[in-house]
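Missing here is one protein chain; the remaining ones are kept as they sit in the complex.
Note that the chains are named A, B, C and D in the order they appear, and that numbering of residues resets to 1 at the start of each chain.
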Amino acid sequence: MSKILEVKDLSLHYLTRFGQKVHAVTDVSFTMNQGEILGIAGESGCGKSTLVNGLMGLFIPPLYPTGGDVLVSGESLMNRKPEDIRVNVLSQKVSMIPQGAFNALNPTRKIKDIAADVIAAHGSGQSVSKQKIYERLKERFDLFGMDTEHILNSYPIQLTAGERQRSVIGISTLLNPKVVIADEPTSALDVTTQKVVIKMIFELLERNIFSTMIFITHELPLLRHVAHNIAIMYAGEFVEYGTSTQVVHDPRHPYTKALMGAMLSADAGQKHRKPTTIEGAPPSLAKTMVGCRFAERCPSARPECKQKTQSMRMVGERLVRCDYAE
Amino acid sequence: MRFMKKVACGVFVLSFAFLMSCEKKEGGSIPRNETLWLAGSQWGDPNTFNPLVEPWLVAWPVNDRFNLMYEPLIAYNSLTGANEPMLGTLISHDTEKIVVEMQPEAEWSDGKKVTSTDVKFIYELGRRFSHPVFSGFGEFISEITVDTVNAKELVTFVVNKEDRNNPLAILDMLQAIRIAPAHVFEQYLADNDNDFNKTKDIKCDKDPVVSGPYTLIDYNNERIILKRRDDYWGNKVLYDGKLPVPKYIVHPIYKNNDNFAVNLQKGNLDASMNYIPRIDEKRKEGVSTWYNAPPYYVPGSIHFLYLNNTKAPLSDKNFRRAVAAAIDYAAISRRALSNYAPEMKPGLIMHSGLEKKFYDEAEVVKHSVPLGDKEFAKKLLEQSGYKPVFDDKDVLKHTLDPSGNILQPISIKAPSGWSDWESIVKMVVEQLRSVGIDARTGFVDGGQYWTSLPSGDFDMIMRKPPIAVTASTPWSRFNAVLSSRNWVPASGGSNMYENEGRYNNPSDPSYNPRVEELLKAIPLIVDQDSLKAAYVELNNIFLEDQPVIPVCHLPEEYYQFSTKVWVGWPTEKSPFAPPQLPWVGVGRNTLWRLELAGK
Amino acid sequence: MLKLLRNLIKEPMFVIGSFLFLTTILAGLLGPSLYTAHPDAIDSYVQPFKQYELESGKHIKYWLGTDDLGKDYVALLLRGLQNSLYVGFMAGIIATTIGTLVGLFAGFKGGIIDDVLTMFTNLFIVIPSFVVLVLVSASWPEGRSLTLIAILIGLTTWPWTARSVRAQAASLRGRDHISLARINGATNLQIIFKHILPYLASYVFMVFIMQVASGILSESAISMIGLGPVGEGSTSLGVILNIAKDQGALTDKKWWGIFPAAGVITVMVFALYLLNNSMEGVFNPRLRK
Amino acid sequence: MLKKYPTVRYISQRAIWYFLTFLIALSLNFFLPRFGSDPVDTMMAQAAGGLSLEKAKEMEEGLRLSYGLIVVDKQGNIVRDTVIKIDTVVVRDTIFTTVKESVADSLGNALVNERREIESIVLRETLIERPEAVARKASVVSQLFNYIRQVFKGDLGKSFENGKPVSEIILQALPWTLALQFPAILLGWIFGNSLGALAAYKRGVFDKALFPFALLMSSVPFFVFGMALVYFFGIIWEFFPVAGGVDKSLLSPNFFEFISSAAYHYVLPFFSIFLILAGGQAIGMRSMGIYELGTDYIKYAKWLGLKETRVLAYLFRNAMLPQLTGLALSIGQMVGGALITEMIFSYPGLGFAMLNAITSNDYPVIQGVTLLITTSVLLANFTVDILIALLDPRVKASLSMDSK
Partner (left out) sequence: MQNDIIFSAKNISKYFGHGKKRVCAVNDVSFDIADGEIVSIVGGSGCGKSVLAKIMLGLYSPNQGSFLYKGKQITNTLDHWSEVQSVFQDPFGCFNQFFSIRTQLKDAFGILKNKLSKQEVDRRVDEALLAVNVKPADIEGKYPFELSGGQMQRMLLARIFALKPKVLIADEPTSMVDACVRANILDYLMKLKDELGMTIIFVTHDIGLAYYVSDRIFIMHEAKIVEAGKPEEVTQNPQNPHTVRLLEDIPDINREWIKK
């Protein structure tokens, strides 16, 4: 088991158009080994998407790294030229499956052309014949058990939502990336399609197209089935980080507890269980914050929580950002 | 995408190559030092060069009185008043008949002689095909007879005593109607089943059969090019065997007033006949005119303000006279006309040129109101019972008529966009209002202008009657302004194409039959004293009644030339030809006298 | 809203644009009362197209010279500015009103009404408005007034507004707040004016600005070819240019007859474009990044 | 049959729509000039000076006939209706006294030898009925149908000014206009859009410098820019000719001579259209580009590490499609503005022909030119519609879905 991805105290901020500094990610650290699937969960606006850009080394203004480091296979992504990142990192080392597959595909290009563009962008320089590229694509897309010819030769608008999502997955993993980041790949889909897509990702894992994945969603139950480890993110910080069983079945951080309490299912016995709810909204990331960021909404908050900045500590074999968690 | 890129690249490369090739090449252009560039007659696209087509449709130099390709029997010299020979020589003219002798040497470019057959052909077209343009034949000429004396043909035009009885008009025709080759057009007619309209559709632009010193070699929308005919019969007969100097004459077609001035100053154009403002400023660029000082040009026509004589208050003679007195003619010339109009004298007879002999200053002063005399105008208005009403800011509100009713504002029409007339009207309005006449500008679209003129739908309107300086001036001017021959009421759906102001209604008690009598009589008067007496009498009636207001005397045609390439132009100091471009009437004589500059 | 306005004020394009435009408006409104020379007053003693005149070494009589008749160009420019603005605003108001009403109605109603109105709108878009303007102006029987020109421009340019407003209104039609208003019992008029128009207000305003600019441009173009307004006091900037060009100002190197008026038109239009673009940047969040 | 080929079906639908629009434009073109004065009246007033009333009437009838304003039977003879006109004629009887005066004697033989003075005037009114054969005026509708028929025959009438068939005038002017406007608009569009896309993509200094400049360019009226070019490059520095399409002194030039002279005259008018158009297009493309930049597919393309040129190509291609629609819609405006440029440069194209026709109230030419402009704008729109259907898979897909 080798370390594929190491994130050390990564902090990111971006500037709004009027110069406001937003600290979207603060002190995020984790390590991923070959073959590991990490789930990151959190409410919308918690900094998940900014983190994704940071993990890919895409510090395109107005996004700037505040501090920390990201290492992929031991190579740092910090302070590198965008062109270097583009040629050496993207699609090959770190790749991304975005949410909303419909909008992610260039509407005026056929799937095969978009895929060919990816190959061309990371080619060794000499041009490969169209025929060869097509064969390579066909081989890869055949893995998904779909009408490959139809998909490759279609424009995105001619495909169904599921086909599009699968095309995106196919394109993103075309160059066998070391790490795949899946950013809410299923959140716009209904439950049935969601399952199909997840199955497909697992198919790729099984075939060793890629082996390491970060899966971002706000559906904790889904992570329970997909991820080995789960990190809960709140207001730009990881608040709990542990194995999926630990986090889902035995949450320790008050926020994770609240999230789990709010989950409902069709299981017997769940009927008329009062779900927990969290009042209030996450704090604005544009302000400098003192103390626990969840303190305002925490049901078990103590007066000192608002002053004392919390840091991650081991609680029951997982990391929790709460001094009072047990 | 790639395809688009290729197209874009291709287009860029091509256009770049295209632009790189932009050097001025002399190659196929005609040599400047053999070419005379003249402009100002042809403004639109040339369409046809058929001499039988209506003059307003045919292209230069077949239209108007241009004698370069087709020639008339005689040519009128507006400087001397002489009728100079062209295809014929004027032998005699009296009140009964006009006799012209054909030039025996005159021949067409195809070698055939120009004979009386050609003359009769063109003059009888009007009768033969009821053609409106050549229609004068019946009204003015009762008969054309030919006698051969000593192998010379004498053509006699008999005045139609029964109809118009006007030998002056026949003289005008002789120099206006160019003779076309009868044998050519009879053939065309025969080819077209004698259908005159079909014959008119022939453009006559390829090797036309002409009698004049130049012939058409090329034309398009940009210019018309004529080339000298070295075997022109007239060189020997009329010009002591000399050739006209320029080998080519080019008429560039400028559709924009701007282009004339620029090209004259750059030396691209040798002479033009259009209006160019502030000509004195261009003098340093080698542009000259007949006179070196104002008015620069030779006046030849009068621009009028026509008044609707049938509509109150303009039906009141005194009101009209007040209007004439109120206008500041000098200011108009200075501000609106670049000083091209000489000092204004009242009446229909000009105090310059050949008409001067009919001008009687004492009579004019006696009968006319003083011009530009606002006090006089005010007094006259007051005496006639008109009363201006001013508001508290001393701005004229309206005018009251003698019975105390408010007069409708008097609108002065002019076609919008004719900037010199617009300027004149603006100034007249200002001046009339200052004496208490409620006048307004009424600029209308050109179409509206031309429609309201003959129908009489106006209060006052700017007008230049289409009168050329010919043997018949100033009679033709009096006739155009005063004739009640075809009088019809205004705005009744009937049009008048002369005397549009509807002066002298024959069925009105105030009708003055003397006007018509004199208009009929003058063309028949031979004795110069009697003629002057008649003109003075008619002019006095005009001055007393003031049916229209003469506003300024301007040249009939402008004539400015550049000395950058060609010199030897006629001017005040060297008046060997009239102040016209070397294509009109006897003005073409200039062509034999031009020299290259710097030689 | 306030925040958007505050952002707008921070926008340099907006500041420059509004400064330029307010300057032209103020010049048009106050100019004639500050600069009292009458635009139609003819100085019969100066040369035609006098470049400028210094009197007694100090007092400048003609800042920008005179025209061919001896009229003061500054006074003419102020009058022209006033008239061009009048035509621009009038045309803008007419086009925006008609366009907004047609667009709102078509976009809100949908269905067959939308189809018919859209077809009608497209018809008028593809028939070049310049051509219609030329045809009508050229054949208008009585003197063309400023108002007539403005109305003609307004009547030929409304389809642009209608088209864009329709698209916006149609996208709003399906929004939930319209459905909510409906089940709140709001009438169609209430929905249009309370629940659609406010959303389009900034957009309509931007379109209005563009219509004013295009009105000014169209007027100057039509005047330039000699089909502009006629009659006392209706001198517009295009008319000044037309007269100056007819009188040979361009070819006689009398630049003061052409370029000040041309410059004023350009500055006005530029200012309006700046305003429009800066507002688009602020009101359209996609461009904000 | 057509269902199988949705694109063909779409194109034929558009063709029908444009044809209907054309008919409406044709009617507008017919009716608008008739707001004003009767063209024949105008011609008569200009040409009939000095004619007798009978001749004038004959001429007027001839003109009306040639403009289809009166009804003709199958043999081509004018259909006449007999109208009884009742005129009130005031007959004046004058009683003269003869006065012998010296003035009379001096007037020569032709005049009566005595002058008579009016003693009194007696007025008598008489009613006269006179039958008159009046040419039957064609109704507006039949005129319209006649006009449409003529237009489809290619007969646009004759110029008032020189009797030249309008179609001939247009055919002579059209190549110049096409040669000027087509490349200027096309290249201006391509150049402007490329700059705009680049500015949107690069932002930064390039954008900051380009944007205000492009905005300024797009706010300069065509004719103002044209005049500035004429003034500086034609008159002050005399680099280029200020008027015309080709050297007027060329006599039967060979191809190269003609082209080089034409190119020399082409520079200023071309750039005056090209630069302004490019400015406007750059502004439009820039905001389209910025909009597209925010879209997910561009983000995704960047995440995938596509080459910068490729991302730019995505951007250009997709932002171009709405720009293409914009081009189609605004081509009428552009052509209108560009026609004025021709007037400034006295370029022998349609715009200049129209200006001259306007100044001389030559309605058939005005109508002919405006009709041609409208037609070509419609054709351009139609072409762009087809182009979009071919270029944009979204439109294509929606077409085939519609036909399902």
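The rule is short, and it goes like this: a contact is a pair of C-beta atoms (placed from the backbone, for glycine too) under 8 Å apart; a residue touches a chain by one contact, two chains touch by 3 or more.
In this text the structure is predicted, and so the values were computed from the model without any measurement.
J.: For the chain left out of this view, which of A:Lys130, A:Lys199 or A:Arg302 touches it?
T.: Of the listed residues, the one touching the omitted chain is A:Lys199.
J.: Check each of A:Leu204, A:Leu259 or A:Ala325 against the chain that is not shown and name the one that touches it.
T.: Going through A:Leu204, A:Leu259 or A:Ala325 one by one, A:Leu259 is the residue touching the chain not shown.
J.: Of A:Asp9, A:Glu75, A:Glu135 or A:Asp190, which one is in contact with the hidden chain?
T.: A:Asp190
J.: By the contact criterion defined above, which parts of chain A meet the unshown chain? Give residue numbers in ascending order.
T.: Here the touching residues of chain A are 43-44, 190-195, 198-199, 202, 218-222, 224-226, 248-249, 258-259, 261-268, 270-279, 281.
J.: Would you write out the residues of chain C that touch the absent chain, in ascending order?
T.: Residues of chain C in contact with the hidden chain: 175-177, 179-186, 194-195, 198-199.
The working rule: only the chains that are shown with their structure count from here on.
J.: Which integer distance in Å separates the CA centroid of chain A from that of chain C?
T.: Centre separation, chain A to chain C: 51 Å.
J.: For chain B and chain D, let me know how many angstrom lie between their CA-based centres, rounded off.
T.: So the centroids are 31 Å from each other.
J.: What residues in chain B touch two or more of the other chains?
T.: Expected reply: 258-259, 262, 417, 445, 447-448.
J.: Counting only residues that touch at least two other chains, what does the list for chain D look like?
T.: Residues 36-37, 235, 242, 317, 343, 355, 359, 361, 363.
J.: Which chain C residues qualify as touching chain B in the complex?
T.: Answer in residue numbers: 40, 42, 44, 48-49, 68-70, 138-144, 226, 230-232, 243, 245-248, 250-252.
J.: Spell out the residues on chain D that touch chain C in their complex, using ranges where they run on.
T.: Touch residues, chain D against chain C: 17-18, 21, 24-25, 28-29, 32-37, 212, 215-216, 218-224, 227-228, 230-231, 235-236, 242, 283, 287, 290-291, 293-294, 329, 332-333, 335-337, 339-340, 343, 354-355, 358-359, 361, 363, 366-367, 370, 373-374, 377-378, 381.
J.: In the complex, go through chain D and note every residue touching chain B.
T.: Touching chain B from chain D are residues 36-39, 41-53, 55-56, 58-59, 90-92, 94, 103, 106-108, 110-111, 118, 121, 123, 159, 161-164, 169, 172-173, 183, 186-187, 190, 235, 242-254, 256-261, 263-264, 266-267, 313, 316-317, 343, 346, 348, 352-353, 355-356, 359-361, 363.
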